[in-house]
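My questions all concern the structure below.
What follows is part of the complex, with its chains left where they were.
To keep things simple, chains are lettered A and B as they appear, and every chain counts its residues starting from 1.
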Amino acid sequence: MFLKNCWYMGGWDHEVMDGKLLERRILDQPVVFYRGESGQIVALDNRCCHRGAKLSQGRIEGDCVRCMYHGLKFDPSGKCVQIPGQERIPPQLGVKSYPLVEKQHCMWIWMGDPALADPDEILDIPYLDDPEWKGIPAYLHYDANYLLIVDNLSDFNHLAFVHTNTLGGSEEYAYVTKPVSIDRLPNGFHVERWHKNSDPPPYLRKVIENKNDKVDRRNIARMLIPGIFLMDTMFAPAGMGAEGEGKPGTLEFRNCQFMTPETERTTHFFWNYLNDFEGADYTISMSLLDSLIEGFMEDKEIIEEQQKMLDADPSFKLVAVASDVALSHFRYIMDKLIQAEQAGEAPPKFAQQLSPAIAAE
Amino acid sequence: MFLKNCWYMGGWDHEVMDGKLLERRILDQPVVFYRGESGQIVALDNRCCHRGAKLSQGRIEGDCVRCMYHGLKFDPSGKCVQIPGQERIPPQLGVKSYPLVEKQHCMWIWMGDPALADPDEILDIPYLDDPEWKGIPAYLHYDANYLLIVDNLSDFNHLAFVHTNTLGGSEEYAYVTKPVSIDRLPNGFHVERWHKNSDPPPYLRKVIENKNDKVDRRNIARMLIPGIFLMDTMFAPAGMGAEGEGKPGTLEFRNCQFMTPETERTTHFFWNYLNDFEGADYTISMSLLDSLIEGFMEDKEIIEEQQKMLDADPSFKLVAVASDVALSHFRYIMDKLIQAEQAGEAPPKFAQQLSPAIAAE
């Protein structure tokens, strides 16, 4: 059961470069994405209405796509506009078209009722197309339900144990630090955590010069429905903290991760980890990409096995501990939103409600 | 649900050469085929009646087969004729035996009630063992229901889009030609289609000398239950047509394709594509074999994905277009025949009814 009336990150814009027909299952629906000649990105049901052949095995013609089984042609609204060898085209003939908005290199897709799709509800992530911020958009496929990945990101204690030698740095993190605050939001949560006077974590040491100087590490994260994780990370010289902007010597990162359900048991995991200090030295982005992949593979190994364990025995009961506050809240609001949607309620408008909270940072 | 009381192409005779015990699932039943010492080809249930071990892992002894688990031996009728270490053999002990007729290099098998098996109903395909016709019998395995392959062959428009650069030749075929006639038969359909004054399709160009001369292409095809496709193709110099026999410069092909269900979701696909002009130049048969494989792989890519699409969402509704006349008729008669069989009716005799229609060519 998925939340349908909301925007999902469907892919990076570069995935439809050069006339590519991108096939991707979203919320267990087959979708084909392509950029038409006019520049518009189109998302259609990937099944030709005639015999169910894949449109992604077809051909882009202008802004249309032609099925290369028997040659039916569809326009960006999904309407069938040509049937070879047949004059009359029944007016209703066509495939489903999904609302799609290209914004800041993301292809946002709406899988629910098109009449409810409101582009103003799409998250604004300005650093994704700000030249001051450098990063490399990336993708991993997960054999696990998207909420298991959301869970993972909702409790930073895992940094200490899963990522001791990569993204975390030491097990101490789990013992000596705690979230400064966890704010429950109507569409997610906001959490902040300090780790003062600590060694730079391994992934940071690879891209800085003073590898042995202690740092104050600050993480400010938001997890938002339907599975969007945004984290600002600041490393300041120890003792200086990094509350404000422009503290000398502070290195900043912006981390976005998008968990989009492929099926109930598999997930599209998109991310970009951006920095504001590499300047022209693109090897810093490359190093960070490698470090993040290394770290995510550590998560993936655990989470995919966890999924198998849960699949194998649906009667197995999980037990919450204190640090599950954030993940419990997120699962609670997802459940509530899905229930409301099933009951026929229109999706709440979160963009307005959230602006103050997000602006506050 | 399969039609059981009819003859299926179970395999080529060369598949049981040299003492091979050929294991093959047909209509989701495990079958073992072998040629006994007397020359007779035998088809038995591939499960030893004792512990279900595979007879295809056994050993041919004369016209019998011995299970190599505990040594039980079965004669061609399936009767158990020896149990090592045991004197008395219960008279009913044995495995199911299937009626099997070897004809024109095909092993025809009857999966239904043996009492109803009438060898006169087996199709006569004389060119399969006529030395004037040259071809190479071949096989492909399909991860798709056999009717999806029947569908494919029932609408030649797909030649234009799937096989533009191989078997088809141009997309024009879908726009400028139409079937001359589609005859609904009680056991299939008969269709004829011309493509006049066209470039020779790529697979033909490889085996002819005047590669750039226009041709008149004539296809005469029959699709017969339970999934047998026979097509006569003639290429005459443009303007000459190829209605009759012996037109000078006309090249003729005979194409047989047999779709035999392995399971509901997989199919044995046998074919031979024969020509009457290669003489001693066997490279023409080799070239045609390669071309056909190339073309069939194009179909396979589409059809197997189509099968996955249909599996993933059984509620997905297909919409017929005008060129589906033939495939709709075929699916209709298959449904009717299966219903009649389920209701206990004896299978109709088609051989007699068909002779005039087929003779007409």
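Rule of thumb we're sticking to: contacts are C-beta pairs under 8 Å (C-beta built on N, C-alpha and C of every residue); 3 or more make two chains touch, one makes a residue touch a chain.
Only a predicted model underlies this, so the values are computations on that prediction, with no experimental measurement involved.
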With 2 of the identical chains in place, the whole complex in this file holds a copy count of 3
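The rule is short, and it goes like this: only the chains that are shown with their structure count from here on.
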Turning chain A onto chain B by a C-alpha fit takes a rotation, in degrees to the nearest 5, of 120
Chain-centre distance (mean CA atoms) for chain A and chain B, in whole Å, is 49
Within the complex, chain A is touched by chain B residues 151, 155, 157-158, 160-162, 171, 174-175, 178, 301-302, 305-306, 309-310, 312, 316, 318-323
The residues of chain A that touch chain B in their complex are 28, 30, 46-47, 49-54, 57, 66-72, 83-86, 90, 93
